[in-house]
Structures are given as structure tokens and as C-alpha cells.
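Removed from the display is one protein chain of the complex; every other protein chain stays in position.
We call the chains A and B, going by the order they appear; numbering starts again at 1 in every chain.
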């Protein structure tokens, strides 16, 4: 910037003398020369790097990979006939349908809410800040946020905290826990003794799949339960030791304390409950005569929340019955929504600021008048504020559509390899095809042209807005 | 003037002396490179090198380049291109500005580039080294239409199953399994002891291709393996079915893998390494190549080679002989400058391999790399198995395939195998899809 005036000033000085004799408004040749001087740098760059290439891309899209053979619309046919490209187009469609609405909505909500607080500037700064960060860094940031393991990803940790409160994991929340001797698993996750037992009898329930580290430190060595005349007694223990045998209490095998046990009558009703002791022994006292099963309650084994794989390929719509093309078109992968969230984080501030400026420019008197007339908050918003804000909302909406059509970096950075194909977008596919290992300039150009065609309506809207 | 000229002449002489000295020094340390075409010369200048290596691998390779610099005065400008390497390399070649040297992760890419006339033959540069210091398989793999284009610099023994020693001890397994049946028995023991047998890295599709290849090699033998690699037999061959059936004994049961089938296909490498070797391990075993040894310390520095983790060779199936599947990064030359030739020669030499081998996570195919340079018994054993296998080692099948089939995330073999893990009972459908994708990629 500073270099510009010093370089240009000496040249500028003599000119006034040349021009003094002439009426300033009547510009002949020198006048157009001035126009050229002012417009030329922009015209040159726009012509060489924007306009000419755009036209050249259209032409190139009609030729084959190497550019030697005219193939007409073949590339466009390939475009709509390749399932990987259809996936990219589908994803752009999902983005265009979902994202502008969400971001405009969030921006509107933030803008309305910040109108009422004193520290609005601080809030706006915080929400606006991600706009300064690259989409690429945003991808990295959110990749850490979305880690599947609830111990590592902050979202899964939050979800897990809630889920684990509603469904607290059991003391033995182990994925591999298995009944091994004298027990069998039931459909509801509980485990039931294989044999029936009567008062005065004993049961022995052996479990495996419990790592030593998961056995409470207070646990003592398992011992065969003593028979008690009027009670049903038994043992539940970790039926595993290196070189040990299934069904026998081998030396060193520990009882499993803290397990909730139910005594289940012949009619499948629980008649008594108890908890195993440190040596794994338990006892149901005073059971009436009859035959019973002993069951380990399902809550003992309920596993903790394992985390949602946000950046995975699982679809939100059932598509397994569809063919390849149908799947390509109708799957809504979770990873798309995860990426949209990250993008919302980035752009909500923009929507908030633009809409907030629109709100600030509204005529206060009209709003106050409406309120005086008894209009509720919602009515004022719906019948006065919203219609007045509409032009601003449309600006935000259109800006976001354009933004989302060109989306590229965030997918590359956010989405792990195993889901990249499912999260593919047009701009990314265009780069892979046009600049990949064996570049296909024809198909790549066709993709670029397709992208351009999608923004053409926006061009007309913009022109109308600016002229009107 | 006179004095200044004299001084300059003196300077030149001094420099020459220093260079000669350093050249002597390097030839004396590289005592085992008589076939290397004489002593390396100090030529100075720069050479640009691209590879996929990032993180630890990048640091280690830069140590190799530093030694190259002290020996030749050439500065290696390394750039990590990550998984985008094939793409970015394509862009650069099309733009007429490739790097001097690139180290390719798949031999399939080497042949692609030869077709594009992007590579310079290196027979005159390192041909004699490759013949005398390498098993013929490595030179053959880098040969296209009679000319040699690449040096296999970093190789991997891909027939290693890594296990957490403590998990095995806790389960009372004293001897790692040598046969597949024994492996299945041990898996059940591990399960009873409370640890999930395997951590799977199916989120990275290439790990599934490695699983398939190791089982296939043992089920079908070397000949069939090479035929399937060349796609001269179809993916619907009965041997493929047998292989999937064998794999189902592990992949078909949720309890065998951390997170079940869903977890097996969504966990990427190296997250799976932390599942088996992290501070709170969830699994006892992890199958992947010898470079796992280099990754384990980055997820858990408290685990020592030998006492904390160890490996056993991929077990024999129905009495199949010992066999090694190998992978490797091949260095190719895109510009024939003196600097790139010097680098190729250096990478082929035992010196370069010894430096990285000593840092760990690296296996050199150069027979003259002394086994003693490997940092521990484990990497030494993995390296020895690979070098000993010589011509009996087969090369990673998916890496030989066209990249569209065997090397692209989310499509081809990677995606097909991931889909198979999601639904292991659909062997016929998987085979049909694999065959269709293979036909599309191979063109036959």
C-alpha cells in the first residue's frame, strides 16, 4: 500500500498542465485512456483468470480425458451414471437443503437474543470468531470433538454422561461377560441358573469374560456354598484361571461381589432379591417350598455408553433394500450431519451479524406501535419483524447456498478415510478427478460446469437485487 | 588482488580436502558398499523428496536425509504428502514440476507412472547394488518392460500378529499360537479371561486387505496368490470362498473384536493400536505389519518391546508352510539430476537402511544391513523373517493392484471388504462385487 503513492506521484504531477486548456467533462481519446488506465488491471486479471477459463471449461467438458476427441455430452452422461459422483451430488443436495435453513435460523435466534443483553458484543465476538479460522482447521478441531470413544470425544462424553445417568452401567459392565457353568443367558440380558433349586439346595453360577482388573479389589477367593436347611444358597464366581477347568472352583478363582440376584419362582415372578458377598456367596432366606431359578439381574451387566461414531457411514434412512444407484441417491449418512454441525459453528456468527444489522435498522416505532396495540411478542415477530427482515434473511440464505455448493476443505480435513466416499461432495470429486493420479480434464471440467450451473440462478437473483 | 586470488585458491583446496576427507569417512563407515559404484562424492545442491510419511516416520526419514547430507553435501528437501501423494504427484507431473525423487507407497503406482513416462530408469545408477545386495524379488517388482525404476527402501513384514504380553499371561497362554486352530482356541481362552481377542483397524480399508491376503496365501498357496494378484483367476474362485469362510471364524463373531463388527469397520489405524496397547487395553491382539512396533510407543510409552508387546508369525492354516507377505515403499526418480542419482544410490545402500532400522519401525530389504542395528529382538526377528523368506515372500496383493481397486479409500477392494465385515454371511455377494470392481479396475 505505502509503495503505491510514491511510485505513482511523480508521474501524476505534469498531467494537470496538459489538461488545463480543456473542459474537464468532454473526454475524447485521453478520457477513454483514463478509463482504460483505471479498469485495465482488473479487466486483465478477470479476463485471463476468471472469464476466459470459465468459457474454456465449458468447451473442455465436451472433450475426452486427453482433450483430443470431441465426445459431446458423454462426460455429462458419465457424471450422472457413476454412483460415486451421484453420492457427491446427493451430499451437496443434502447440504443445500439443510444448512442454509439451519444457519439462518440460528443466526436469527442469536440476533434476536443478543438484542436484549448488555454483553452482546462479547457474545457476538465469540460466535463470530470461527469465521477467522480456516475451514481446514475447523475440520481438525471438530475431528477431535467427534472422537467416538466417550473418554476422548467431548460430544460423546456429554451424551454418555446423560445416557449413563438414565441407564446406569452395571458393576460388571463388560462386553465379553459370559455365563459358563450352571448359568445360561436370557434375552433381556439377565443370566439364569440352568437348574432349578429348592430350599435347602445350592446353586453355583460361573461367569467368564471378566478381566481380573474388573473384579472389585475386596473380592475373596471363591468357596463352595454351604447348605442351609431353609435357605437357597449359592456362589457366583469368576470361573477362569490360567489352566483351570470350567465348572470347578480352581485355586485362586475369585468370588464376584456386589451382584444383584433374583429368586424367580415357577411363574417367572421374582420372590426375593439379594446381593452377593465378597466371596461371591449369596443366600435367599425363608423361601417357601417349591422350585426356583436364581437369576443374575440384567442391570449387573448393562454396559456403559460406547460412543456414537459421528463420522461414520451409517445412514439415517433405511436403504439396504435399494440397489447401488438408489443407495447412492437416498442414503443420508450421519457424517454429513456431523460436518454440517461443524460448518454451523463456523457460519452462525456471520448470519447473526448480518441479521443483527438488519434488526438494528428496523423502524423501532413500528414495532413499539404494534406492541402497544397489544400484539404478542410472537405476533410482532411474525407479522412485523419477519417481513421487514426478509430481504436480509434472503441475503444470508443465498450466501450460504453458494458457500455450501463449493464446500471442499472441511470434508477433506474432518472426515476419516473410511467415510470419505460417503461424505464426498462435488468440489472434492472435481479435484480428485481433475487433479488426481490420472487426471481426467474432460470429466473434471464437466463437474465444474455442473457446479456453475447450480449457482446460475443465484447470479440472476443477485443482479435483480442490485439493479432493483 | 594477488593475495585475494591466492586466498581463494587456498579456499578451494581446503574445501576439496575437506570433501575428500568426508568422502573417505563415509566410505569407511559404509564398509559394506563396494558395489555401490565407488565412494559417494560431495556434490552439493538440493534434491526434493516426497513421501506419504508423516509424524514419527517423517522424523526418522529426516534423520536419514541428514546423514545423506553429511555424506554428499546434498540437502534433501522432504515433503510429507500424506494419503494425497498419488493425487498431488499426478498434479505435479501434469504441471511439469514433479519432485526429484518420490517414495511411492504402492508398486501399482510405479507402473502407472512408467506408463506416463514420468520415471527415469535407474539401472545405470543402482542396478549393481540391487543385484548384489537385494533378493531378486525386489528388483523384479520395480522392473517394467525390462528396465528398473525403483529401489525398495522401506519394507514391511506383513505377516506379524502383535499381542499384549500381559493379556496372554493373564489368560495363561504361555506359547503364542502357531496354527490357526490354536489361534481360535487361544481366542476363546482370552475371551474367558475377560479380554477381547482382537482389535481391528477396518476403518482403514488396507488393513482388511492385509488380513485377506495372509489367509489367502495360506489357504491357496503362492501360485494362486500371484494369479489372484494379477487377476488371472476371478475373485469367485473356490479358494476365495474358503478364505472368507476361514476369516469368518474371526470376523463372524462380534465378541472376537473390540466393538463387534461395527467397531471393527469404523476403527481406523492407528486407533486400533491404542485399543490393544494403550494404557487400558481392550484387546489382546492386533494383526498388522511390523511397523506396528513403531506405533505402539506413540500410543503408550510404558510398554516395552518383548516384555510389554511381542509378535508371532501369522499362523499356519491346515499345515501351510511358513510364508511372508511383504509391503514396501519404493523410491523412484522423476528427474535425473546428479543429486537425485546420489540419493537413489544412497537409499539403496545399507547405510540409509541401517539408520532408520536403528530408529525402529523399519525393515530394510537390503541383505547387507546388519541385523544388529535393529533396536530390539522383535524388530530383528521380523526383519530376519522377511530377508530369510527371500523369493518366497509374496508382495502385498492390493498394493500390486491398480490403485482404483486396491488402494482407494471408500471404493474397490477396501470398501468391499468393509462391507463384508458388516455382513460376513454374504460371501457370494462380496465375491461378485469384488470381481466386478476388479474387472473395472484391471480392464480384464
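What we mean here is this: a residue touches a chain if its C-beta (ideal position, glycine included) is under 8 Å from a C-beta of that chain, and two chains touch if they have at least 3 such contacts.
We take it that contacts and distances are computed from a predicted model.
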Chain not present in the shown complex, as UniProt names it (candidates "Polyamine-transporting ATPase", "Carbon-phosphorus lyase complex subunit PhnI", "Putative tricarboxylic transport membrane protein" or "Carbohydrate ABC transporter permease"):
"Carbohydrate ABC transporter permease"
Touch with the missing chain holds, among A:32, A:184 or A:291, for A:32
Among the options B:268, B:360 or B:407, the absent chain makes contact with B:268
Decide which residue listed in A:71, A:98 or A:137 touches the omitted chain of the complex.
A:137
Sites on chain B contacted by the missing partner chain, in the whole complex:
46, 48, 52, 54-56, 59, 62, 77, 79-84, 88, 91-92, 94-99, 268-271, 273-274, 278-280, 295, 298-301
On chain A, the omitted chain is touched by residues 1, 4-5, 8-9, 12, 15-16, 19-20, 24, 31-32, 34-35, 37-39, 41-43, 45-46, 48-54, 56-57, 60, 106, 109-110, 112-114, 116-117, 122-123, 125-137, 140-145, 147, 151-154, 157, 345, 350, 353-354, 357, 374, 376-379, 381, 395-396, 398-399, 402, 405-406, 408-409, 412-413, 416, 427, 430-431, 434-435, 441, 444-445, 447-449, 451-452, 455, 458-459, 462-463, 466-467
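By our rule, only the chains that are shown with their structure count from here on.
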Cα centroid separation, chain A vs chain B, in Å, comes to 33
As the complex stands, chain B meets chain A at residues 83, 86-87, 89-91, 94, 109, 112, 116, 169-173, 191-196, 202-205, 255, 259-260, 262, 265-266, 268, 403, 409-411, 415, 418
Spell out the residues on chain A that touch chain B in their complex, using ranges where they run on.
84, 148, 174-178, 180, 208-214, 239-244, 306, 309, 312, 416-422, 424, 431-432, 435-439
